[in-house]
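Right, one structure below, let's go through it.
What follows is chain A.
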Amino acid sequence: MTQYLLNINPIAILVHAAIPLTIILVYALVAIWAERKVAGFIQDRLGPMRVGGWHGWAQSIADLLKLIQKEDIIPADSSRFLFKFAPFMMFAASYAAFAVIPFSSSYIGSNINIGVFYLLAVTSVLTLSIIMAGWASNNKWSLLGGMRSAAQLVSYEVPTIATVLTVIVVTGSLNLMTITEMQSGNDILGFLPNWLIFQNPFLLVAFVIFFISILAESHRVPFDLPESESELVAGYQTEYSGMRWAMFMLAEYADMLLLSLLGATLFFGGWNSPFGEFMSGPFWSFFWFMLKGLLLVFVMMWIRWTLPRYRVDQLMYICWSILIPLSFINLVLVALWEVIF
Partner candidate 1 sequence: MVEAFKNSWITFKSIFIGMGITIRHFFGKSVTLQYPDERPVLPNNARAKLYVNIDDCIGCNLCARACPVNCIYIDTVPSTSDVDLGKTSTGNPKRFWLTRFDIDMAKCMYCDLCVHPCPTNCIYMVSEYEYSEFNRTNLIYHFSNLEPAMVAEVKEKAANEAAEKQRQREEMMRKKAEEAKMKQIEAKKQAEEKNDGEKGSEPSKKENGDS
Partner candidate 2 sequence: MKTPEEIIEILQNRFTDEEWILESGQSGLPWIRVPANKIKEVSKILRDDAEFRFDTLMCLSGLHYSAEQELGVAYHLHSTSLKHSLALKVRVPEEKPEIPSVESIWKTADWHEREAWDMVGVQFTDHPDLRRILCPDDWEGYPLRKDYVPQEFYHGVPTGEKTVSEQND
């Protein structure tokens, strides 16, 4: 252990830690602005237009500055330590998971051979932090939001893991870098890239289940029950204000990106270019990877501004009665397909 610690280069660690953080922060600023623009355009509005000139591009920066200045209110009878700690823990959980995401053909935070397993394990800390926030606020709406979210996240982890398993069955690896590398090339039907989603019809089903599950995991409509504003005011965030609330927001968007990037890695070839060797290389692979991830994020936004929300019992019904059996059946079918072909 001490030997291991002595071998660590602190600067390398800092650099490795800073790269995902920069990506998350820049992405969060852009995504919050983009979410408002998407909402605006879908609703025949314009969204933010004033701050910064062109289409209000500086709106989220202005919001951030405002949130920093805001008073940090802590409810009198709250459990102070947990209340203060919860937002940071939530962000830490999604941030830590970025360590194993292969951003580009030449960059991955930590190329460990249990990448997927690590990612799923670390993100389940999210549940804990949300319950913490909900309970510590000493607010009934927060508590309800926290309980809902605990139930929701724990349930939807099962179909997520089951669909990830299908990919692992096909690729035989837990390392995300390896999984991505296995998907390079354009061999299917002569022109389609070797992405897993094209390789196996049951993987398409797996992707649909995976996508529904990550919608639920990142609390997006139609599964945004923990913070459903028309029912629970703001759910577990009700008592938060200022930067602590901003941390929740940041963590939520980071979570969205994380799961979208995971989806892109598992099903859409990660950083592989859709045109084979054309436009590949470390920079372009980063570009393609982010593009795929952001497209999935856009679809999540698009769904959010289209659909109403499920009720809590229906949410559970969908998970336990439909998605979980379906995902396990699908797992078997994928395995059979792999054996036969």
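Regarding candidate selection, all candidates are chains of the complex that A comes from, given by their letters.
Quick note on the criterion: a residue touches a chain if its C-beta (ideal position, glycine included) is under 8 Å from a C-beta of that chain, and two chains touch if they have at least 3 such contacts; residues count from 1.
Keep in mind that what you see is a predicted model, and the values were worked out from it rather than measured.
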item	value
Candidate number, among 1 or 2, whose chain touches chain A in this complex	1
Partner candidate 1, residues of chain A touching it in the complex	38, 40-46, 49, 302-303, 305-307, 322
